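One protein chain omitted, others in place.
After this line comes chain A, so read on.
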C-alpha cells in the first residue's frame, strides 16, 4: 500500500508520534553487517568508537552554536555543513559502539543518555570559542589531526571503522582546507585579526598534548590492527599545522607540549557540561518525549 503522507514513508513507526529530540529514525547503519573482527575485545572496540564518535559529536555541537552568529552567511553555511558532516560521522560511530558493546544501546541512547564522565572526547573538542579566530583555529587543528587519523584508519581490520574512515577522509579534507585558509587570512591579515589569531593559537597549545597521548584501550586495539596509535600521528600533524602557521606568518609552531588532558578517561572541563546541558536538556526533561 502506498503512503498518502510522505512523512509516513520516512519512519517505520506505526503511530503518529514524533520524537522531540534525537534522530527518531532507526539505525543509520541499516543493513550493514554488524559482525566484529576476530579476536577483538568488544568493550575495547566500543570504547574506541565512542572516543572517535564523541570527538565528532561534541565539536559538531560547538560548531552548531555559531549558526546565526557567524560573520557572514557564507561562513554560516560552511560551519553548518561541517557540523553536519561531523554529526553524520558521530551517528555512524556511536551506532557501531552500541553494536560492539552489545548492551542494546543505540545512537540516541549514547548521545542523549550519558553523563559527562562517560564521554570520551578529547578536551580540544569541548572548549567554547571566544571569537571567530578561535573557531577556525580549533577547527583547523582538529581537522589536521582527524584527517591524519582517519587516513590511517582506512586500513583498520574492523571493516566498519575502515568504511567510516574512508568516507570521513573525503569530508575532513574540505574542513581542513576551509579552516586553514581562514587561519592564514586572519593571521596574515589586519593588526586586529592577527592579534586575535595569535591569542587563539596560544589558547589551543595546552590542548594539543592529549591528541597524541597513548591510551591502554587504543594501544591494545592498535596492536591488533584495529585502531591507530595516536603517537604515530604527531610528526605529520606538526608538519601540516606548522605549514599553516608559517604561511599565516605566525610560525613556527611551538614545540612545547603541556601535560595532557584526560578527556579519553572521562575527565572533562566545564565546557562539556555546558554542551550536554543544551544538547541533552530536552531528552532528560522528557524521557522518550514525542509530539
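Note that in this section a residue touches a chain if its C-beta (ideal position, glycine included) is under 8 Å from a C-beta of that chain, and two chains touch if they have at least 3 such contacts; residues count from 1.
Convention: contacts and distances are computed from a predicted model.
Colleague: As a check of understanding, state which of "Glycosyl hydrolase family 16", "1,2-phenylacetyl-CoA epoxidase subunit PaaD", "CbtB-domain containing protein" or "ATP-dependent Lhr-like helicase" is the UniProt name of the chain not shown.
Modeller: Per the UniProt record, the undisplayed chain of the complex is "1,2-phenylacetyl-CoA epoxidase subunit PaaD".
Colleague: From the list A:54, A:85, A:106 or A:126, which touches the chain that is not on show?
Modeller: Considering the complete complex, A:85 is the one touching the chain left out.
Colleague: Among A:117, A:159 or A:252, exactly one should touch the missing chain; which is it?
Modeller: Touching the chain that is not displayed is residue A:159.
Colleague: Which of these touches the unseen chain: A:98, A:168 or A:263?
Modeller: Candidates A:98, A:168 or A:263; residue touching the omitted chain: A:168.
Colleague: Where does chain A touch the missing chain, residue by residue?
Modeller: That gives, for chain A, the contact residues 1-3, 6, 9-11, 25, 28-32, 74-75, 77-78, 80-82, 84-89, 91-92, 147-148, 151, 159-160, 162-164, 166-171, 173-174, 176-178, 180-181, 184, 236, 239-240, 243-244, 247.
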